[in-house]
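With one protein chain removed, the remaining protein chains of the complex are shown where they sit.
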Amino acid sequence: MAHAVNTRTKGNRGPVTGTATGQRKRKPFLLDLYSTSVGKKYVMAVTGIVMIGFVVVHMVGNLKMYLGAGDFNHYAEFLRELLVPILPRTVALWLFRGGLLASVLLHIHAAYGLTRVNHNARSVKYQSERDYQVANFASRTMRWTGIIITLFVLWHLADLTWGTLNAVGTNGTFVRGDVYNNVDRSLSRVPVAILYIVANIALGIHLFHGVWSLFQSLGWNNPRFNKWRRQLATGIATIVVVGNVSFPVAVLAGIVGN
Amino acid sequence: MTVIDHHPEMPVGAPAAHGKHLTNITLTIWRQSGPDAPGKFESYTIDSISDEASFLEMLDVLNEKLIGENLEAVTFDHDCREGICGTCSLMIDGQAHGPQKGTATCQLHMRKFESNATIVIEPWRATAFPIIKDLMVDRSAFDRIIESGGYITAPTGGAPDANLIPIAKPVSDAAMDSAACIGCGACVAACPNGAANLFTAAKVSHLNLLPQGQAERYSRTEAMVETMEEYFGSCTNHGECESACPKGISIDVIALMNKDYFKSKIKNRRNLDRN
Partner (left out) sequence: MKTTTDPRLNSKVPDGPMGDKWSSYKENMKLVNPNNKRKFKVIVIGTGLAGASAAATLAELGYQVDAFTFHDSPRRAHSIAAQGGINAAKNYHGDGDSVHRLFYDTIKGGDFRAREANVHRLAEVSVNIIDQMVAQGVPFAREYGGLLDNRSFGGSQVSRTFYARGQTGQQLLLGAYQQLARQIGLGGVTLYNRMELVDTVLVDGRCAGVVVRDLVTGQLQSHSAHAVVLATGGYGNVFFLSTNAMNCNVTAAWRAHRKGAMFANPCYTQIHPTCIPQSDPTQSKLTLMSESLRNDGRVWVPLAVGDERPPAQIPEAERDYVLERLYPSFGNLAPRDIASRAAKRAVDSGHGVGPLKNGVNLDFAAAIARLGKDVVQERYGNLFEMYERISGENPYDAPMRIYPASHYTMGGLWVDYELQTTIPGLYCAGEANFSDHGANRLGASALMQGLSDGYFVLPYTIGNELAPMLNKPVPGTDHPAFKQAEQDASDRYNGYLNIKGTRSPDHFHRELGQIIWDYCGMERTEQGLEKALSELPGLYEEFQKDLRVTGNGESLNQTLEKAGRVDDFFQLGMLMCRDALERNESCGGHFRVEYQDDEGEAKRDDENFAHVAAWEWSGDPMTSIRNTEELEFEAVHLATRSYK
């Protein structure tokens, strides 16, 4: 848990001395880092990189659907057979999933902790309207785009991994392994397609700030490349959104599907 | 002499005709009689004020008027009125230090405003900056951060000759850029999270960049960051602080602090100078 904000400020005005003599209790190394806000941001950046990597690879992999059902389903099977025979089938995939899940949980936990700290840091809000200068829509809505993405991911898993929501409102049934048709079936539903589009735009907004921000959080700062950070963030966000939004559009347009 | 200006692009007030007066200015000011008293906005009118007057002089005029009406003057912090002491504050129309970039409230002039304007003035708000009265807040938390490590230990009398430590000019200039911080707290006030990372990082960066600061580099960073976090929110890289900073200090310094803080955690603790 983070240091509680404002443990020793209000109401104890008076002479001060010996303010730096107290010994801090140290937790074990990684927990010690994670117990602070700067450490949490560090964790958010690192887990963010993991998830950005996933999102980009996920999008690129899904482009296979433009090559047809065979290629796409073959790619899905390949993922299950990753690193075979070093590891048994699906183990590598599960290891990735585990890592990803851990990243997601840590990212959310850190975000939750920081949000609480930040709320406590201004317990009485400004009573007049703020006029923000550079804080943009993306940076100020990270919390909300994050929640949208989380909820969407749950839907997305229920739709195309577990299959429980895949066939609702359609005549077909979810077939494990037949990825191509599962996608086609789901995204042929217009409301679902819209949901995918909206969620991916939220993802793009999240990435637009997140990719830029992680450089700051990790302290990767060098005047030589600083000006590229914004371009990189815009680029990654754009590529991911364009790629991912193309799938529901392609399905609705009949480019993908039967 | 050579004056190096690190923000030549900083915009300044538009030229204005002399002798112009603004009329009918409505001031909506937060009044609060003490730290625990409830506060509220009160409205006042300034009938006429020269556009040459500074913003704080406009408040002086208001206070003279209030005293004339046997009312208590508005309390606000101010001192040097030349943008260097960092005493003045004020959230003016939703912006820390008001609408002019790179300018502390004391150097904001009325020529930035129009006649018939309504100007809303609120104290800076952060849990670590409790309101003392009206527009005055207590920024002592900043002192606690410096006390925890914002210095180079150099007992009086034992210093070697100043030229024994050559410092590359760009390094010295970068340290000076950070050291320009006036400790006004605009970064905290402007930050949507009430974070003090820009203030803390400016001092960390000033001292950590210099050769003299290396001995205590990591213990300093660790102590200052952790003291900061006892009072303030966290940085989510909005950049509002940089925009509000009257000295234009870049959020690059926050990146440096983050990096050094991480290093302070992974370094062999015997290599930190204390603890």
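We call the chains A and B, going by the order they appear; numbering starts again at 1 in every chain.
Operating definition for what follows: a contact is a pair of C-beta atoms (placed from the backbone, for glycine too) under 8 Å apart; a residue touches a chain by one contact, two chains touch by 3 or more.
Remember, predicted model here, so these are calculated numbers, not experimental data.
A.B. asks: Of B:H78, B:R125 or B:H238, which residue touches the hidden chain?
C.D. replies: The missing chain is touched by B:H78.
A.B. asks: For the chain that's not shown, point to the residue among B:L56, B:C241 or B:M257 touching it.
C.D. replies: In the full complex, the listed residue that touches the missing chain is B:L56.
A.B. asks: On subunit B, where is the contact patch with the chain that was removed from view?
C.D. replies: Listed in rising order, the touching residues are 1-5, 8, 10, 12-16, 18-19, 33-34, 49-54, 56-58, 60-61, 63-64, 66-68, 70-73, 75, 77-87, 100, 103, 107, 109, 111, 132-133, 136, 138-140, 142-143, 146-163, 165-169, 172-173, 175-176, 179-180, 182-183, 206-207, 210, 212-213.
A.B. asks: By the contact definition given up top, give the residues of subunit A that touch the hidden chain.
C.D. replies: 13, 15-21
Criterion: only the chains that are shown with their structure count from here on.
A.B. asks: On a C-alpha centroid basis, what's the spacing between subunit A and subunit B, in Å?
C.D. replies: Going by mean C-alpha positions, subunit A sits 34 Å from subunit B.
A.B. asks: Considering only the defined contacts, which subunit A positions touch subunit B in the complex?
C.D. replies: Counting only subunit A, the residues touching subunit B are 2-11, 13, 16, 19-20, 24, 29, 32-33, 36-42, 114, 117-118, 120-135, 139-140, 142, 209, 212-213, 215-221, 223, 226.
A.B. asks: Name, in rising order, each residue of subunit B that touches subunit A in their complex.
C.D. replies: Residue positions touching the partner: 28, 30, 35-36, 41, 91, 93-95, 120, 122, 125-128, 130, 138, 140-141, 143-144, 147-149, 190, 192-195, 223, 225-227, 229-240, 242-244, 251-252, 254-262, 265-266.
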